[in-house]
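Now for subunit A:
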Amino acid sequence: MNLSLSITKNIHDWLFSMMPETVASLTEMTLIATVYLAVFAVTGLFLVLLERKVAAWFQLRLGPNRVGPWGLLQTMADALKLVSKELTGTVNADKFLYNLAPYFVIITALMALAVLPFSGEFQAFDINIGIFFLIAISSIGVIGILLAGWSSNNKFALIGAMRSGVQTISYELSVGLSLLTVILITGTLQLSEIVEVQRNGWLIVQGHIPAMFAFMIYMISGTAETNRAPFDLVEAESELGAGFHTEYSGMKFAYFFLAEFINMFIIASIATTIFFGAWLSPFGITESLPWLGVFWFLGKTLVLVFLMMWFRWTFPRLRIDQLLTLEWKYLLPLNLMNIVLMAIIVWLNLTIQF
Partner candidate 1 sequence: MTNEALQNLISTWVPDFISSKLEFTEEESQFLNITVQPADLHKLLARLKSNSKTNFDYLFCLSGVDWGVELGVVYHLESTTHNHMIVVKVKTEDRDAPVFDSVHDIWKTAEFHECEAFDFFGVQFNNHPNLRRLFLTEDWDGFPLRKDYVDDINMIVK
Partner candidate 2 sequence: METSTINNNFKSEEYFINMGPQHPATHGVLRLLLTIDGETIKNVEPDLGYIHRSIEKMCERDSYQQIVHLTDRMDYLSSNINNEAVCLAVENALQIEVPDRVKVIRTIIAELTRIASHNLWWGVMGMDVGALTTYFYAFRDREMINDIFEETCGARLTMNYNVPGGLMFDIHPNFVKRVKEFIAHFKTKLPEYDTLLTNNVIFQKRMRGVGLLSKEDAISYGASGPVGRGSGYSCDVRKIHPYSALDKVTFNEALRTDGDSFARYEVRIQEMWESISIIEQLIDNIPEGDYKVETNAVIKLPKGEFYQKVETARGELGVYIISTGTKNPYRLKFRSPGFSNLSLLNHIAVGGKIGDLVASMATLDLVIPDIDR
């Protein structure tokens, strides 16, 4: 097994000195999973709160401000409420698939989190096909949405699910191709190595024009991947009520809800890793303090997350055929041209290196 677990060597050594190797590995994996689950939950709750606050500030409101100081505990309270709620369902729902769907969505979101390089030290699973893994995992989530819509025996949910299928199949292409554009510079799929390459300048600077195009395309199609406005046709409130999760309640609904926010975080994290040098500080100003990497990583990610929120609270929603037109007639051809352009630039050594 090609596992390179690089979180806190001390715990690693201590565990392996205590127990036989197999048990130690298992314990270590469980520990890491627990830590990631906690991170996952906290990130989700924090992002929900952030979204509500940011939305309020865009909309001349105050946002949640009742629970805890400045409303910081609002999402905690919401989560508690959702946990305590009854799990309802429709009469003729396919019970097995209906209950399975939320887990598909949330587990894939959690799996993607494993390969993200939060800092040089803090990365659970530095696989050599990192980017490929991320793209592959993030497209599994749609199966959960399809199952949810199909199994809940509701036509609105079904329409939402089918829209989601169409949307993900289309925009998966753009996400992959735009990332591929930058891979031309790095020549590796492993995330830690991609970050190392960026010590000579972030890839968006190294690849200049085509990289910027790739970034724009990535952000557009990434927003579409997460089913967020202006691409939120899947749950399009004014058309489908709540779309694929119409019939879900309580914690099962919360899974979908959390997964949406985690996915947004993941999309922003990938962009940070690929285009903005992950945990590397700008111009290496904090090179001597490697633990600040986490700060830089989260900072950059949050800026991108904010950008996605800004999109959401400004733009109207697209129609389903316009959504597909945008992908197949605009993003895809541009993307292919962009790859050729990038290949030429890399071939002629026109990248900007510091």
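If you want to know what made the cut, all candidates are chains of the complex that A comes from, given by their letters.
One rule holds in what follows: a residue touches a chain if its C-beta (ideal position, glycine included) is under 8 Å from a C-beta of that chain, and two chains touch if they have at least 3 such contacts; residues count from 1.
It should be emphasised that the depicted structure is a prediction, and the values quoted were computed from it without experimental measurement.
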Q | Of 1 or 2, the one touching subunit A somewhere in this complex | A | 2
**Q.** Complex contact set, residues of subunit A against candidate 2
**A.** 55, 58-61, 155-156, 159, 229-230, 232-233, 236-241, 313-322
